[in-house]
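Of the protein chains in this complex, one is absent; all others appear in place.
What follows is chain A.
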Amino acid sequence: MSSQGGWGQSKDFLDLVKSIGEARSKAEEDRIILRELEALRRRIAEPDVPRRRMKEYITRLVYAEMLGHDASFGYIHAVKMTHDNALPLKRTGYLAVTLFLSEDHDLIILIVNTIQKDLRSDNYLVVCAALTAVCKLITEDTIPAVLPLVVDLLAHRKEAVRKKAVMALHRFYQRSPASVTHLLPNFRKTLCDNDPGVMGATLCPLFDLITADANSYKDLLVSFVRILKQVAERNLPKTYDYHQMPAPFILIKLLKILALLGSGDKQASEHIYNVLGDIIRKCEPSSNIYNAVLYECICCISSIYPNAKLLEAAAEATSKFLKSDSHNLKYMGIDTLGRLIKISPDIAEEHQLAVIDCLEDPDDTLKRKTFELLYKMTKSTNVEVIVDHTIDYMININDNHYKTEIASRCVELAEQFAPTNQWFIQTMNKVFEHGGDLVNVRVAHNLMRLIAQGFSEDEEGADSQLRSSAVDSYICILGDPKLPSLFLQVICWVLGEYGTVDGKYSASYIMGKLCDVTEAHLCDDTVKAYAISAIMKICAFEIAAGRKVEILPECQSLIHELSASHSTDLQQRAYELQALLCLDCRTVESVMPLDASCEVLEVDKNLSFLNDFIQESIEKGSSPYIPESERPGMSSVSNFRRQNEASSHMLRFEAYGLPKPSPAHLIPQVSVSTSTSNLVPVTEASYYRESSQASKVPSVTDASSADLGTKLRLDGVQRKWGWPTYSSSGQSSTSSTNGVSHVDGVSAQSRDTLYDSRRQQSEVSAEKQKLAASLFGASSGKTVKRATSTHRATKGNTGNAERMAVSTAINPETSTEKAAPPPDLLDLSDDAAPTSTPTADPFQHLQVLIGATPVDNTVKAVGLESPNLMAFYTDIPSGSRKTTSTIHSAVPSIKKAPLQNDETARRVCVNPTGNNPNLFRDLLG
């Protein structure tokens, strides 16, 4: 058979191929092809192109497409060619369409009809051509059109057709298992086909089926074993031999299937042992194909129920692989070793040197495979060597994806097997240094959590040792100018939490280091946020320990700089730090407790702890809660509220009321601001009376009011108008003297006054008479406290949210969709629910703050506020209606009347956030 031009191609075509072959550059090749395509486009559209000529045109189109050019104008001609009756043309047509058309191409629907016709053809070659096209072109949608025809072909007289029909069915199964499930028994039939080719083809779908569900095919095990035996004993036609090996590809497929069927099944495995032993004995590792079969045998042995004799043979074969000079065989040896050590771990020892050789091999494929093996065989005794090697290797990897994987492997091994704390910390440092920002954020959070929680659950000493060694190494490493951001975050966090704990470093030293970090990374807001929070923690610990905090000048300038930062998050942290510095030691201690990052915070959402209080109030004469719906004479606000409620439950057919909502929305902000700014002077007295601890509170409030002042003072005027509107609803209907009713009234004003009212509640129970005497004064007193508490809340927030992020190992970037910039997300790194936990914390600390109050529970209720608040925050876009209804259902008890009112009040006041998010954020942190 001559090769060139032997099949009647025209000279044009030969010239084309030749000129492409001689093209010097890609550009030249492109030019030739484009010219060719232009010519084809013209000629192919001419009327009455001779069929033979057309066939050649199509072939040229295939050629152009193969070289990466678009020949879509000719697709339709290829489709037409499949209609042709002459087999060569039909085949060319089918070949072209299978190469041209993607699975979802519109033209496929035009071919289905032709395929159907051809599948019925008497000429088996036509049927074969059609079946080849079926495998490529028939999709889930068109399977029903050809399925019955293909099934009929399973019984075709020609083995070539039967074989292709099996493959087509296999393809259908891959594309849409449901469409052929009723036909699966057919595969059992074709497995017994007389023709080895058909049987071999049947193994493909059966392998897939058994992979999916081995148990349904256990009955076939005996048949497979018998076939395997026959193949191994050379009962198949000689034509299936390959390099003197009897039908090796069929053997391999069978071994794969047996490995699946025998996996974890002792009884099934016993059937396999014999034949496996026979094959291994016959395998003379003289050629590749023998080794391929041998490899498959080892895979099978390691997969089925272990047999000592076979394992021995497998180990022997493995050592032959490993000792071979061929890289391919070494690679296979490493692979089988990895499989065998799962069953008998000591096998690796005798191959140590061979493995080390592979590790140092310049061939990257082999190296990777070896590292995979090392990863599998890591124990606490060899972890140091393995991880060190892996990190060395990691440094030179260019592929980012692989580098990330290797880095996380190192981390995993280090966490699992670390011999000493010091080693662990140093390993992590290396991973971060070299892995840079490729290291998964999770890894960083995990590390922080590990340092915080410690390895050993009962040995506190070891944990603190771990922490101090971490601090030591971080202090050393901070000199490095090119640390990845993620690592810096970890360093800052650890230094903040544990930098001064063991007393080795002074607070000012650590703070100086942290300031240096921010200076070196001017553009990285996240690092800055971590650093300033760390500084805050250190200050807090110092204050709590009763030492005087010296703020270094550079630290001062950092705070100054950040309080004017573009990032609201950084600003907030800076302000919080400033506020914290003014607090006394007990307050600080409760706001920022030492090493509290792992403490679990619990929130009682049902407010059950309030029951006693409510009971008490009712006994003292306050009226019980009346559900809004049963209340007579509701004010406009409550009407509005009710409307909202109604709308959440049923369809509304009347028009929406226009004006009502807006005043309701505006007022809450107002009342907040006034309560903070206007009431400051009154505060001091009443506050001192109740709790003597917070000596510096007023100044904090000043800071906060200055912070808010500009926008809010204006609104103060409105409050005067707003107040009566709201108080009329609750307060007028209930008696004014007792605590509950008071709360009722005040709560209606705003969410923030709610805090006040809460505090009031607590104070009410503590010093009821005072409260009764001067409602306004009392509330103002509370308001001041509220201001401080919000500050603490935010502080606690940042600290805790950070901890939260660490403990839950949640990637901060993926969390909330709030308007805040990324660093802000860090703070509120969770959705409403998780955040609620940390936010609740500072309020719990308020207990200590308020001190004198006997009703601790009530204070906790204040803490409860925040979660809901956060829920509002995140729910804003979807409107407040939904939230309200859910909250109402969450607070079902009549006894919790005040709360419910508060909730609604809050709901009313949440809306403004949408209009003025900045203001709201300033207020709430």
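Keep in mind that, in the parts below, a residue touches a chain if its C-beta (ideal position, glycine included) is under 8 Å from a C-beta of that chain, and two chains touch if they have at least 3 such contacts; residues count from 1.
The rule is short, and it goes like this: contacts and distances are computed from a predicted model.
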- Among "Proteasome maturation protein-like", "AP complex subunit sigma", "Calcineurin B homologous protein 3" or "Thioredoxin domain-containing protein 16 isoform X1", go ahead and choose the protein name stored in UniProt for the chain not displayed. "AP complex subunit sigma"
- The listed residue (A:57, A:331, A:575 or A:625) that touches the chain absent from the view is A:331
- Message: Of the residues A:49, A:107 or A:160, I need the one that contacts the missing chain.
- Response: A:160
- Query: So which of A:77, A:171 or A:271 would be touching the chain we can't see?
  - Reply: A:171
- Among A:295, A:493, A:575 or A:613, the residue in touch with the chain that has been omitted: A:295
- Using the touch definition up top, pick the residue from A:44, A:62, A:221 or A:549 that touches the left-out chain. A:62
- Identified contact with the non-displayed chain, of A:200, A:262 or A:454: A:200
- Item | For chain A, residues in touch with the removed chain | 1, 3-9, 14, 17, 21, 29, 59, 62-63, 66-68, 70, 87-88, 91-92, 95, 99, 102-103, 125, 128, 132, 135-136, 160, 163-164, 167-168, 170-171, 174, 196-197, 200-201, 204, 237, 239-240, 242-243, 247-250, 252, 256, 288-289, 291-292, 295-296, 299, 327-328, 330-332, 362-363, 365-366, 368
